[in-house]
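Left out: one protein chain. Kept in place: all the others.
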Amino acid sequence: MIRLSQADHTFIEQIMAEPGGENLLTCWSCGTCAATCLVRRFDSSFNPRLTLHQAGLGLRGLVLSSSEIWQCSACDACYPRCPRQIHISEVMGAIRSVAIREGFHSPGPSALVDEQVCSGCAVCTRVCPYEAIDRVALGEHMVAHVNADKCMHCGICMASCPSGAITLDTFSDTELVSRMFADGWLGQPGYLDGGSTIPRILVFVCQWSVRTDAELQRVYNLGSQVRVVNLPCSGRVDPAMILTALNDGADGVLLAGCQEGECHYKRGTLLGRSKVGLLRALLAQAGIAQERLAFVELGAFDRYVLSGLVQKMLHSIESLVAAAVLE
Amino acid sequence: MPVDDKLRVGVYICSCGANIGSVIDPAAVAEYASHLPDVVLARDYMYMCGDPGQNLIRKDIRQYKLNRVVVAACSVRMHEPTFRACVADAGLNPFLMEMANIREQDTWVHSKDPEGALLKAKELVAAAVAKVRHVFPLTTITVAVTKKAMVIGGGVAGISAALDLADMGIPTYLVEKELSIGGTMAQLNKTFPTMDCSI
Amino acid sequence: MDKVKLAVYWAGACGGCDIAIVELGEHLLELAQVADIVFWPCAMDFKLADVEAMSDGYIDITLFNGSIRTDEDLHVAKLLRSRSRALIAFGSCATEGCVPGLSNVRGSDYALERAYLEAPGTENTQGMLPGRASNLPDSLHLPGLRPQVRALQDVVTVDAFVRGCPPNYEQVWKAINQLLTEGLPRSGERLLGVDPRSLCDQCPRVRIGKIRVPRFKRIHEAIPDSEQCFLEQGFICAGPATHAGCSAACIKANMPCRGCYGPPEGVRDQGSAILDAVVAGFAGQNDAAIQEALASIVDPIGTFYRYSYAVSLLNQLAEHRNAQPEAVAVHAEPKR
Partner (left out) sequence: MVDAARQPLIDVMAYSDVERVDGYIGNFRAQVRRNPRYVLADRCNGCGACSRVCPIEVPNSFELDIAPRKAIDVPHGQAVPLIYQIDIDNCIKCYQCVTACGHLDAIDFSQKAEVVDLDIGAIVVATGFDSFDATKIPEFGYSRYPNVITAMEMERLANSAGPTIGHLVRPSDGKFPHSLAIIQCVGSRDKRFNEYCSGFCCMYSIKNALYLKQAHPEMDICIFYMDIRTPAKGYEEFYNRARQMGIRFIQGRPSQVTEDPVTHNLFVEVEDQALGQVIEMEAEMVCLAAAAIPRGDSEQVASMLTLSRSPSGFYMEYHPKLRPVDSPTDGIFLAGAIQGPKDIPASVAQGSAAASRAARVLSKDTWEIEPIVARVDAERCISAQGKKCGICARACPYGAITVEQGYAAVVTPAKCHGCGGCVAECPQDAIRQDHFTDAQVVAQLAVLLKDSPQEKILAFMCHWCSYGGADNAGTSHFEYPASSRGVRVMCSARMDQDFILDAFRRGAGMVLVSGCHPQDCHYITGQQVAARRFERIPRTLERMGINPERFRVEWISAAEGDKYARVITEMDAKLKSMDRGQIIAETARALPEINNRLKRWRSVPYMADLLTEPELEAVR
């Protein structure tokens, strides 16, 4: 049992003294944030309303030792909907600041830098949506260093590192490639190569952009001509993976990410979109049909649209061949 | 602009229970006020607006021949009519009474600075005394009343007002923007809590 | 100890790589102490027949520069492979196709027509093209162009690589010393004479690390600051995705890196890596801004794949499209 008499009012004051923590007590627990938050799709225990409520009661130990305070990715999907206009990610940030001051740390995971390979090029420090990476001196070299308390393990840095010096336990390159190739789905001639009799599409899906399992199930229902590979973020995609897939028998690659402004990692969807945009320009210049690669955005209100978008791409690839025959 | 023969100002400091009295000492304000020019008496009391408080003023006006009154209490928006009526009862022109707002604009907003609040209360009282020394009797203006009413809006509230006015014998114009009266209520299905129909 | 037998050959290339060897200067005398040059048509009087006459494995080390552009290049590459104990791809052309590889974008027929028929100042009223039959008397037989420019290791097995367009002479000397002192490399084993990290490790410029830019400028559009990271100024620089080894020569001349030293180890496709580095610095917060940034990158292939198109995943994909893959001696395996 929690004894309210033991609640720590200085904890409330500490949080409210931090920038962004001022609105802690404004919350009246309507739950809009909890129902909006995407984190709970993969971790049902995560509940921002509850964390704010606990903090507002002054339950210092419970809040600071919980892993939840580290999980908010500051996507700010909840903020515009909050009827109390509480910038919840900022309150979370204020709680984290208090936690760090008191010796608590994020349980991770976080990105790891191979300091023997890193050249300190600063691409990762620039790309990180959380400014979690800085360059530090290591002997005569400058190398990247990840602040594990800030890292949200989105994998964007890993995808962006031109030297392949950054790794993460989840969604590693090896893991993604093996899922692309699993069961020999890649490595055989595709429809456009005259191999398969039907077009085959690899769908990279940002795990946050798909709001329900039912949505994904409808894509699976399209059968083996579609291979779905989950990504932590559309910004995680590596152009080389897309080119490899197209080379190894995928007729099309579809990258599905969050709608602009709804990215779970702030700017990942813009990165994914940019990469696809540049790749399509490269395909066009190399004389390869642009229809084979597309970025599609899934909004918070979109339901059961992904399977339709995949089918649309299948049709457009079929019509590529039909057009070639006509020529 | 006649100034009476000799100004005799009475000052009344209200404690308003604890609303004023818990932040500043009304007696201290009264003591201060008693030394202001033309002030012949200054008192503090728990509730000036209550009957005993008002009686005190009426009695003093008669007994001490007060010809100006300052009441330091709440906002004029609250009790100016009360104290004007009070002094009028005692035969004083109601416009010879002034109020100093030492509650809404003092103790309620400076509770964390009692010293500052006390100083401010004293000066507000002094200002009211200064003004009251310059006021003169005024006569209210009497106008004729056109015994008709206009109700703007024919919804449930407007209809209710119009019916009551008309039932009291007052001719009433019920002006409605829309084609028919009834407002929102006419659009409703059943109404709570009786579940009868709205029309 | 016997002297090492050394061969140098120039295939589809500009000649810069040979100059890089000549640039060794006094080191050439040291080289002469330990090595006999048995074949170097550019510098000394050797004939192809001399090589044909050698037994297999006669040459210890061959420094092969240039891409496989013509039938003759292919023939000599195969010949030198058989005669050499160690075949070294020397310079960007041999390593990854280099600038000649960009002709793969439009194909060799287009390249010939463009160069011999359409280029301004060209007078070729009879429409003669190399490698095609001509009816002129005393005409030389010129070798025909292959449909695609290839890197050396795409046609024969290569034992080691020296990067650069051209390789920096210090690096060349380091590479040669490495070969002479550490013994001959096994097939495809390593890069010679380079540093382990990407160019940024050696770049003296200041990187703030958080600066993102709304769009990219081309080098003729503005004069870059000489102290600050090119990418943070909005100039595309391939440094982050390029192997160190050149001693940051271009950077020091206030020119952004264009990637001639190829990708860092472990990176399959240099163009993808440059693209990643560039996209990372986009400041745009919405689609319109992103489109603007994308539009500021003209000639994406020339920007991202200037040196590596011939060995790129993109070129491979484009060839699929042509659906007539030519037979190659060694199928493209993951390099390095």
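We call the chains A, B and C, going by the order they appear; numbering starts again at 1 in every chain.
One rule holds in what follows: a residue touches a chain if its C-beta (ideal position, glycine included) is under 8 Å from a C-beta of that chain, and two chains touch if they have at least 3 such contacts.
Remember, it's a predicted structure, so these values are computed and weren't measured experimentally.
**Q** Could you tell me which shown chains are touched by the chain that is not displayed?
**A** A, B
**Q** Considering the whole complex, which of B:L56, B:A90 or B:I181 touches the chain not shown?
**A** B:I181
**Q** Just name the one of B:A30, B:M48, B:L66 or B:A162 that touches the chain not displayed here.
**A** Among B:A30, B:M48, B:L66 or B:A162, only B:A162 touches the chain that is not shown.
**Q** Just to verify: which one of A:A7, A:A148 or A:A300 makes contact with the chain not shown?
**A** Candidates A:A7, A:A148 or A:A300; residue touching the omitted chain: A:A300.
**Q** Quickly run down the residues of chain B that touch the omitted chain.
**A** 1, 32, 35-37, 75-78, 95, 101, 103-106, 108-113, 116-117, 119-120, 123-124, 126-131, 133-135, 138-193, 195, 198-199
**Q** Write the list of chain A residues that the hidden chain touches.
**A** Contact residues on chain A toward the absent chain are 28-36, 40, 44, 47, 49-50, 78, 81, 83-85, 211, 300-305.
Note that in this section only the chains that are shown with their structure count from here on.
**Q** Indicate the whole-number Å distance between the mean C-alpha point of chain A and the mean C-alpha point of chain C.
**A** Each chain reduced to its C-alpha mean, chain A and chain C end up 37 Å apart.
**Q** Rounded to a whole Å, what is the gap between the Cα centroids of chain B and chain C?
**A** Here the centre of chain C sits 94 Å away from the centre of chain B.
**Q** Taking each chain's centre as the mean of its CA atoms, how far is chain A from chain B in angstrom?
**A** 64
**Q** For the complex, which residues does chain A have touching chain C?
**A** 116-127, 131, 133-135, 141-142, 159-164, 192-194, 238-240, 243-244, 246-247, 260-261, 267, 270-271, 273-275, 277-279, 281-283, 285-289
**Q** Give the list of chain C residues in touch with chain A in this complex.
**A** My answer: residues 105, 196-201, 207-212, 229, 231-232, 239-241, 244, 263-269, 271-282, 284-287, 290-291, 293-294, 297, 299-301, 304-305, 312-318, 320-321, 323.
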